[in-house]
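All protein chains but one are shown at their positions in the complex.
Going in written order, the chains are labelled A, B and C, and every chain counts its residues from 1.
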Amino acid sequence: MNPALNSGLNSAVNAGMAPVATPWFFYGLAGLAVVSGLLVITRRNAVHSALALIVTLLAVTGLYLMLYAPFVAAVQIFVYAGGIMLLFLFVIMLVNIERSSKDRQFNRMWPVGLAAACALLALFMTAFVKGKALFPDRMMAMPESSNTQQIAGMLYGEAGRMGEYTFAFEIASLLLLVAILGAVIMTKKKV
Amino acid sequence: MAEEAKPPVPPPPPEGEKKPAAEGRAAPASAEAAKPAAPAKPAGPVPVPWTSPLVEKYKGQYGSGLDAQTYLGQNYFAVDRSLIPDILRLLRDEEQFDYCVDITAVHYLQREKQFDVVWILYSFPRNERVRVKTQIADGASIPSSVSLWATANWLEREVYDMFGIQFDGHPDLKRILLPDGWKGHPLRKDYGILQQDNEWVQINLGIESGQ
Amino acid sequence: MNDSTHDVSNRALSNLDLETSEKPYLDSNELIINMGPQHPATHGVLRVILKLDGEKVLGTECVIGYLHRGVEKIAENRTYTMFNPYVDRMDYVAAVSNGLGYCEAVEKLMNVEAPARAKYIRVILTELNRIASHQLWLGTHALDIGAMTPLFYTFRDREEILKIFEKYCGARLTTHAFRIGGCQYETYAGFEKEVKNFLTFVAPKIDEYEELLTTNRIWIERTKNVGVISALDAIALGVTGPVLRASGVKWDLRKAQPYAAYSEFDFDIPTGTNGDTYDRYLVRMAEMRQSLRIIEQAVNRIPEGPIMAKVPKIIKPPVGEIYHSIEAPKGELGYFIVSDGSTQPYRLRVRPPSFVNLQALDTMVRGLLVADVVAVIGTIDIVLGEVDR
Partner (left out) sequence: MPNFIMSYLGIKDAITPGAAGSQFWALVYVFIIFAGVSVAVMAMNWLERKALAHFQIRLGPMRVGPHGLLQPIADAIKLMLKEDIIPAEADQFVFWVAPLIGLLASFTVYTVIPFGPSQAVSDMNIGILFMLGVSSLGVLGIVVAGWASNSHYPLIGALRSSAQMVSYEVAMGLAVVSAILMTSLNATGTGTLSMIGIVQAQQQQGVWFIFKFFPLGLIAFGIFAIAMIAETNRAPFDMAEAESELTAGYHTEYSGLRWSLFMLAEYAAMIAVSSIAVALWLGGWLRPFPNLLQGPAWDFIFSLFPGLTFLGLAAIAVVGVVRMPSHSFFKIQRIGLAGFAAVLGFIALLLLIIAVAGRSGDASGAMSPAARFREGIDYVYWFVFKVAVFMYLFIWYRATWPRYRFDQLMKIGWKVMLPISLVVLIATAIVGVLVS
């Protein structure tokens, strides 16, 4: 992991130097994400798939950092790579690997999935090629201040003003709470 | 079956000129007497009949199947094989012998009934020990006392392991100190001290000589 | 003979086929896990097969016999005198107690009694040995629970006891201190003084162990209500020694059926109430202090006189049989000897306290966690040399 990726724009500008997020990093990380993503769906051993998925997530984290979104990157590591994948592994480890690895891996829906993937790819390509022309007003401006604070402002509001997504955020957390309670009730014999 | 009376005291031969008091700790005087024993005839105390209300009670109940003796202050019953379950249960339930100290056996190769099985019991309330002995033949089985004292489980397994005596009703009668596939029961008198299950050693430990 | 180490891996697990109650909503697999014979916490070569649900213990089975040397068979082929050193090899941590029990049993069979001075020397050495045994227990038990420091403290202090043994009889561990009829050796010059010095040396050390553990929150949480055995269960399982006393049964052979010179000393029998690991710990700690009391009285009142009763050179007990037991550090150590009038025992049975106490393991650990199994094995205080003989 190259620390230079992590720089904030402000300090970089202060230092009088250009940021170092070169295309090479992008291609490297993107390639890693794609290759490990393929491994996720092709490995027969579930633990190997999970490990590949972690690599994918970490590669995506690197991409976030390149986009000057360190907070999102940190959350990605924290929540996905650190938390969710750990629980995944936890479950997979206790599953009978020998049996599951003999199971048929692709179900018959794979043409549909392939079509969906191709459609998604097409969408991305379009956005990439024609994006600036299609949505000129949404062109991303380089963030002035740290985007951590912007996220905070959107979620919680600032200077006495309610945030844009405060309500949605709280509702989502309530939903999660319900999910947790449901899981407890389902697994525990006597609550 | 129960009427088959047996000589009451198997091991100690009756000759012996001194009869010490039933009290256990012999006085130094008797120690003096015991000491100069010539190799030919060991002098020593002999068992004397054990008299107590407990003995009276059971004597009356079981008659000749039961013999009560005291040797060096230690009381024991020599009991017919068929009375064993009753006697043990009564001793535990009515006489408060709540602690089974030990179960073991002695092998007499020459005798017709080759084995003595010995229960050593202790009563916490009475602070008293008693031994119960019975004779069984080789290959005969004996009821297990695991239901009376849980501790009998391993003790009986060890007796089985070492002597090959079967205990009926034991929950898990298998070898305890020796490995499962072992042949022979080492504490029998016909099992030599250098004897080994060579085959087992060769197969399981891979030692060619088997020793 | 190398018939002592067997691979018993093909043992059936029949003991573990327990009822598996009703299927829970989300079924989980039971795990059969093998603890030992090479495991740091099984104190030698004990092998415990655990049946686990997650980390919860559903059942155990002890596989023993890895150290079986056939002591009882050896006894039948050795003379009474020759067999005397062998008993030290059973509970090698408390070799003096083993010797005391054996010598007293044979003496009883021969109807002789050791002289008073010999009895006092026996009491002093046996009680020193009890302290040493308990110290070793404490160190290893604490180590099992994760407190590694007490081990070194107890070994430092146990060393002083071993030094006294070494000076007395030349051996530290397998002492062979006593002979049938008394003691072979008169005490060396300065024995009393050294023992007294030891008493003043070790009393504050016991406080030191207690300081590390007795009020330690983690220690209490790890031991309180762990491995509980009720007095009734303990009696039914034939458990003796500190384990029985911790369950609240005030029973000590030194008081109940005094042997050696114990009837002449003033000491208490410490007991517990809950029968848990913590109580057993407290009982043993208190026992060490009581042993100090006994030693102090004995060393102050030690009479002059012979140390050997008049026994013939060739020991030939009369025909008969005897059971004699003493309170070894681990519990009731009994010898059942059948004599046919010859120089060799016709049958010698050892009633080993560790062996019988170990049987209570299953009762104690059902429903506990793996970590508790370790704590409970430690608290039973087994020595595999004695379990397997």
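Simple rule for what comes next: contacts are C-beta pairs under 8 Å (C-beta built on N, C-alpha and C of every residue); 3 or more make two chains touch, one makes a residue touch a chain.
Predicted model, so just to flag it, every value in this text is computed and none were measured.
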Contact set of the excluded chain (shown chains only): A, C
Touching the absent chain when the full complex is considered, from A:G28, A:G82, A:G113 or A:G182: A:G82
Hidden partner interface residues of subunit C, rising order: 31, 33-34, 39-41, 55, 142-149, 151-153, 156, 212-213, 216, 218-219, 221-222, 369-374
Where the unshown chain meets subunit A, residue by residue: 1-4, 6-8, 11-12, 14-15, 17-20, 45, 47-48, 51, 54, 70-71, 73-75, 77-78, 81-83, 85-87, 89-90, 93, 146, 148-149
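The criterion applied here is as follows: only the chains that are shown with their structure count from here on.
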Chain separated most widely from subunit C, comparing mean CA positions: A
For subunit A paired with subunit B, centre-to-centre distance based on mean C-alpha positions, whole Å: 77
Geometric centre distance via CA averages, subunit C-subunit B, whole Å: 24
Interchain centroid distance [CA atoms averaged], subunit A/subunit C, Å: 62
Touching residues on subunit C, where the partner in the complex is subunit B: 1-3, 5-8, 10-12, 14-15, 64-65, 68, 70, 72-74, 76-77, 108-113, 233, 235-239, 249, 251, 256-257, 309-312, 314, 316-323, 325, 332, 334, 336, 338, 340-341, 346-347, 349, 351, 355-356, 359, 388-389
Touching residues on subunit B, where the partner in the complex is subunit C: 11-13, 16, 20, 24-26, 28, 30-32, 34-37, 39, 42-45, 47, 71-72, 74, 98-102, 104, 106-107, 118, 120, 124, 127, 129, 131, 149-151, 153-155, 158, 162, 172, 174-181, 186-187, 191, 193-194, 196, 201, 204-205, 207, 211
